[in-house]
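Below: one structure, written as C-alpha cells.
Other chains dropped; remaining ones untouched in position.
Letters A, B and C name the chains as they come in the text, with residue numbers starting at 1 for each one.
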C-alpha cells in the first residue's frame, strides 16, 4: 500500500515542479483519497527521506522543533521532527495542517517562504534547509467547513493540489495488487463505492475511502461473506444512524 | 464474568479475522452489552495478553506512551500502557475511544494502519508491533449523538462490529452461571429487562445492561426481596425522575 | 452526631448486603439527610476503617492515587487516599461523586467491577482490594438536574440506595440526643421543618436539612430566643430573597 500509486491526474507533475522550484505544496482532498500514499511514493521516487507529522491542537512548537532533556546531571538538546527534517534535507509532511495550533503554524512560516529556514530560539540557532528539503501539507476541506480554517496568510504560502479518488479502473487494479482479491469482486466493490459516493442524499460526514475498500477486500479474500465484509468495513463505519445503515446494507445486497 | 461469553452473533468471527489480517477493530454498542467481556474472552482464546486503557479527555499521550521519571539522581524512561502493549505483543483495548483527546488519537494513528508502529519522540525510538499485537476500541453511539464524535479519518481506520444484548435464552444462562440464581427467577428478570429495553417512551439515557441484571441476581440470590433488589439495582439506577422510577417499580411489581 | 443513626428504612440492609457481596453502593438523596452519617455508622458496625474523599472538579487522579514527592535528594512515593483505602481494606466514601472529573471517575472504574483493583501507572503496580474493601459514593439528584450527571457507564456500576429525611419521631429523638434540647422544642422544630419541606411554592434550591435543625437546637439550648435561632440557622440560610425570607420568618413566628 505504501510503495506504489496509480496517478491518473496531474499530482505527480505538480509535486515534482514544486520540489524542483522549492515551493511548499498543500494537498487538498477527502479522507483516504491517497494523500499520504502520494507523498510516500514521491519521497521514494525522488530518493528523499520522509518525515511525517500529524498536526493537532495539543502539539506545541517544542514538540516539533525540539527541547532540552534532562538526563542524569546533563542537559542535552534534542531536535524535534521538523528540525530533523530541515537539518537532514527530508520531505516534511504536515498531515491535516489546519488542526495545528496557531503558534506552531507561525513557527513554520519561515520554512515556507524564500527564507527556507527554522529558528530554534532555545539554542539560538538558525537551521537553513538544504536543496532537497520540501514542505508538504494536507488539508481536508470537507471537515473544515466554517469551523477550523487556515488563515489566508498561511494558505497563500502553498501551491494547492486538489486530489480525489482514483478512477474506477485504477482503483480496481489497486485493490487487486494490494489484497489479491479477484477482479470481478474488486469491480463490484468499486461500483458499489462509486454509487455511494454519488448519493449526497445520505448526508454522510465523509464518503467511502480507498482505505475502506482495501479493508473490505482483505476480509473477502480471507473468506468472509461479502455482504458481512461490506457491512463491518463499510456500512457500520460510515454511519451510526440505523436508517442510513439499512440503506447502505440494501445497496450492498444489490451488489453481492 | 470475565472468562466466558455466549456469542450468538458474528462477533467472534469478525474478531478472529481482524486479528489474523492485522486489522484494527471497533466494537460499537450500548453500555454493558458485553464489549469488555468479548475482548477478555478473545484474548484468552487467542492466548494473547490484554492491556486495557480507559480513554478520557484528561489523559495525555505521555500517560499512554511513557515518560521520564526522576528517581534519586537518575532519570529513567518508563513505558506507558500502549507502548507496553506494542512491545510485548498484546491486545490493546481502548475503551470509549471517542472520549480521548485529539492528540492522543492522532498519536495512535500509526498503530492503526499498515505501519503498525508507535513513535516515542522523547527517546526517539520507533517500536514495531509484532504479529500478535491487535488494536481494539469501543464506542457507544448512544452517548455520542451530535456531541463527541470520532473524526472520519480515525473511524475509517477500523473495521466496525456492532454488538447488542444477548438473546433471552443466552442471557438467562449467563445469569445462572455467573450468580447461581435459579432459572425461574433469572427468566423473570430477563423478561422484565426486555420489556424495559423496548419501552422507548421512558426516554432513558441508557437502558438495562447485563451488568445490572447480574447485580439484581446477586442480591436476590443473597436473599433480598426481589422487588427491593430490582428497585436498588435497576429502577433507582436508570433514572432520578420520580415518575419514571414509579413506572419502573410498577413493571417490577408485575414481574415479581 | 457521628456515631449513631436511627434507620427506619432499608438502608442498613442494602449496605450490608452490598458489603457482603462486594458490590459498590451509591447513596442518592438531598443535602444533610444523613448519607455521611450512615457511612460512618456502618463503618463502625462492620469494624472497617473509613476514608472519605470529597469529589470536585479540581481534584486530579494523582491527588487520589498518589504521587512522587521530592524530599531532599530522595524521591519517595506517597499513596493517595484511594490507594490507602484499597491497600488497607477500608470503606472508601466518594462524597458527591458527580462533581469529580471524568478521568478520576474512569481511574476508579476497575475498583467498581469484578476486578476490584487499582492500577498505579507511575510505579507500575496493581493493588488488589481485600475482602473488607467497599466502595460507597454519594449523589444528590436535586443538584445535578440537567447539568452534571454521572455517565450511565459509571452509574450502572453501583447499586443505588435512595435516602430521605428521618420520619418525625426519629428526627425528634436525634435532635434530643445530639443537642440536649427538650422534647417540646424539638417537636416544634421538626414540625416547622416538615411544613417547609412540603412547600414547593417557595422554590428553594435545597430544603431544611437535619444539620440545620441541629444548629437551631444548639443555639436554642444555649439560650438564644427560638425565633432568632431559627432565623439565623434556617431562614437566612435557605434564601437570599427578601420576600422568601419573610415568608420563612412568618412560619417561624407561627411555630414559636
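Of note:
Please note the rule applied: a contact is a pair of C-beta atoms (placed from the backbone, for glycine too) under 8 Å apart; a residue touches a chain by one contact, two chains touch by 3 or more.
Just so you know, these numbers come straight off a predicted model, no measurement behind them.
This homomeric assembly is drawn with 3 chains in place; in total, the structure file defines 6 copies of the chain.
Keep in mind that, in the parts below, only the chains that are shown with their structure count from here on.
Chains that touch both subunit A and subunit C are the following: B. Think of subunit A turning onto subunit B: fitted on CA atoms, that turn is 60 degrees, to the nearest 5. The greatest centre-to-centre distance from subunit C, using averaged C-alpha positions, is reached by A. The distance from the centre of subunit B to the centre of subunit C, each centre being the mean of the chain's C-alpha atoms, comes to 30 Å.
Residues of subunit C in contact with at least two other chains: none.
Those residues of subunit B lying in contact with subunit C across their complex are 1-2, 31-32, 54-59, 63, 69-73, 78, 80-81, 96, 99, 140, 143, 205-206, 209, 211-212, 215, 218-219, 222-224, 228, 232-233, 236-237, 240. Taken together, the subunit B residues at the contact with subunit A in this complex read 10, 13-14, 17, 20-21, 23, 26, 28, 60-61, 68, 70, 73-75, 101-103, 106-107, 109, 113-114, 121-122, 124, 141, 144, 149, 151-153, 155-162.
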